[in-house]
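Structure incoming, see below.
A single protein chain has been omitted from the complex, and every remaining protein chain is retained in its original position.
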Amino acid sequence: MSVAVSTQVAKTRRGRRTMIVLAVAWVALLLLLPLAAIVWTVAKAGLSSVAHTLTQPDVLHAFQLTAIITVITVLITGVFGVIVAWVLVRQRFRGRSLLNAIVDIPFALSPVTVGLAAVVLFGPGGWFAPFFAARGIQVIYALPAMILVTIFICIPFTIREIVPVLEEIGLDEEDASRTLGASVWHTFFKVTLPNIRWGLAYGIALTTARAIGEIGAVLIVSGLIQGKTETATLFIYRAYEERQTAEAYVVALVLAAVSVGLLIVIEVLRHRQEKERTRT
Amino acid sequence: MSSATQSIGGRSRLVGTPHRTVAVLRHIALRGAAFIYLGALVVLPVAAIITKGFGDGFATFSHAMAVPGAWAAIRLTLVTATVVAAINAVMGTTLAWVIVRYRFPGRRVLSTVVDLPLAIPTLVWGVMILVLYGPNSFLGKAFDALGVRVLFTPLAIVLALCTVTLPFVVRNVQPVLLELDDAEEEAAATLGATRRVTFRRVVFPAIRSAVIAGTLLTFSRCLGEIGSVILVSGNRTGHTLTAPVFIFSLTSQFRFAEAAAVATFLFAISFVLVLATSKLVKTREVSE
Partner (left out) sequence: MSTPIVVDGISKRFGSFDAVRDVTFTAPAGAITALLGPSGSGKSTVLRMIAGLEEPNDGRIFMGDEELTIKSVQERQVGFVFQHYALFRHMSVADNVAFGLRVRKESKQTRDGRVEELLDLVQLTPFAGRYPDQLSGGQRQRVALARALAPQPQVLLLDEPFGALDAKVRQDLRRWLDELHRELGVTSLLVTHDQEEALELANQIVVMHEGKVEQVGSPGEIYDEPATPFVAGFVGAANVLHGEVVDGHVHLGSIRIPGAAHLDEGAAAAAFVRPHDVVVTNDDDGTDAVIERVSSLGWLSRVALRLPGGETLVAHIPNDDLHGATEGSTVRVDLRNPKAFMAPERDDEDETASLVS
């Protein structure tokens, strides 16, 4: 393109190029280089090292624990997320804005604080400690506390994704469904739910990523009992602290790979959501 | 406008018919479920923290802050959060602009990559930074040769925080930019305004609240971030120990009340900022 242009146009074009380069460089430096570094390091250590790590019982248990916590978290935040979103959008009552504000609290708290709260509630001398101790249920330094803190942290995701969708869709289709004789439940499952499915899916994807990556809160409530209350992230932490760097890197890379896969799913979902929004 | 809630408030003498009673009960049940869910899982823990930390006034808090390195930790956290928020405000807006306004090969890839910090665990980011700047990597060796220490310094903290908060401002600004009407900028151009002036006078006011919201989110996140920081900072008391890690160390020593006091303090800062900014954003939007 060797068309003559004014200095101002040329300057604008240079400016544009600079901005693009700046943006790409920023992202490359902060995000891509670290990824490249760990891929390179693990690759250098060789496939056998990877295989060795991934067959260790501690590692397998850690992955399993992460999976269990994530699934339970997704289920609970999913179901209750839909309920809360529904109540926020479709009902009018005093205290609605309060409820709305409460939903955002988990985003304002450090995960460490969340873990601490669990200790205060369920730990030795805690508010609910006698209740659970009497029934012989171990909450803190065990799976239940880890699940609870992960749920706390993931609460806003589904709600914040579903609320705008519910608002945008409006009541008409639901009204139409009722005039055609459908019960409220039938209307919800056949009309409302399909309409919010992308928002819900997106929220679930975000929840999954967050639950897999949780470290701060579980660090406090798990007790770090190797082989029993160690999630994948906790394994990485402990392994690194104990200088088992090779294993830490392998597990870290596995988590990164899973997350990237999840991200691709998220992108596809978002793309479909956009497509649908522009279609209707 | 649900019919059942209307009739709850109205002077309807029709209450009592079976379907209406069921509807009312259902509404109450759903609302109750929502309140119990959020009450038990959100309000209760927050109440526990505040009570534990400030149950006996400021005594616990003073004890906690008397620990050597406590104030340094708070200071470090606030400073790094501010620096990272400022950097993110600029780079995030730049990224959003580039992604929305320009066409170039790899644009879609760039947009996807920006979301990586939302997906990859923060601890993993910390590990990756350790690997990238550690003694065994190309970059690490290069920095060593230059005599620049990256890891285990406040620089590492800023680096880690910038990484995990990268998407926040971008994702906030992007949709606003997408919705902007070209017509205003075109009008400005025909009136002789350069791109820079147009941005300052026409575009920025429109995206200002999105930038502020994203920056605030970044700041808030930095106040509480632990996963990416705990491995790369070295946690040296008084130098690279951040507030969240400090709170963690207190809990490891079973000093729960003191940890709760400091945690509440941090939460209060976050909370006040959120309130102030949402009010700021609201008054701006009202006057626009």
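Letters are used for the chains, namely A and B, taken in the order the chains are written, and counting of residues starts over at 1 for each.
Criterion: a residue touches a chain if its C-beta (ideal position, glycine included) is under 8 Å from a C-beta of that chain, and two chains touch if they have at least 3 such contacts.
A quick note: this is a predicted structure, and the numbers were derived from the prediction, not measured.
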item: Residue among A:Thr113, A:Thr150 or A:Ser177 that touches the chain left out of view; value: A:Ser177
item: Residue, one of A:Val191, A:Leu206 or A:Leu224, that touches the chain absent here; value: A:Val191
item: Missing-partner contacts on subunit B, residue numbers; value: 1, 3-4, 6-7, 10-12, 14, 17, 19-20, 23
item: Positions on subunit A where the hidden chain makes contact; value: 172-173, 175-183, 186, 190-191, 194-195, 279-280
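Here is the rule we go by: only the chains that are shown with their structure count from here on.
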item: Separation of subunit A from subunit B, taking each centre as the mean of its C-alpha atoms, in whole Å; value: 14
item: Contact set on subunit A toward subunit B in their complex; value: 8, 12, 15-16, 19-20, 22-24, 26-27, 30-35, 37-38, 40-41, 80, 83-84, 86-88, 90-93, 99, 102-121, 123, 127, 148, 151-152, 155, 171, 184, 206, 209, 212-216, 219-220, 233, 236-237, 240, 248-249, 252, 255-256, 259-260, 262-264, 266-267
item: Subunit B residues within the subunit A interface of the complex; value: 1-2, 5, 23, 26-27, 30-31, 33-35, 37-38, 41-46, 48-49, 51-52, 91, 94-95, 97-99, 102, 104, 106, 110, 112-125, 127-132, 136-137, 139, 159, 162-163, 166, 194-195, 217, 220-221, 223-227, 230-231, 244, 247-248, 251, 256, 259-260, 263, 266-267, 270-271, 274
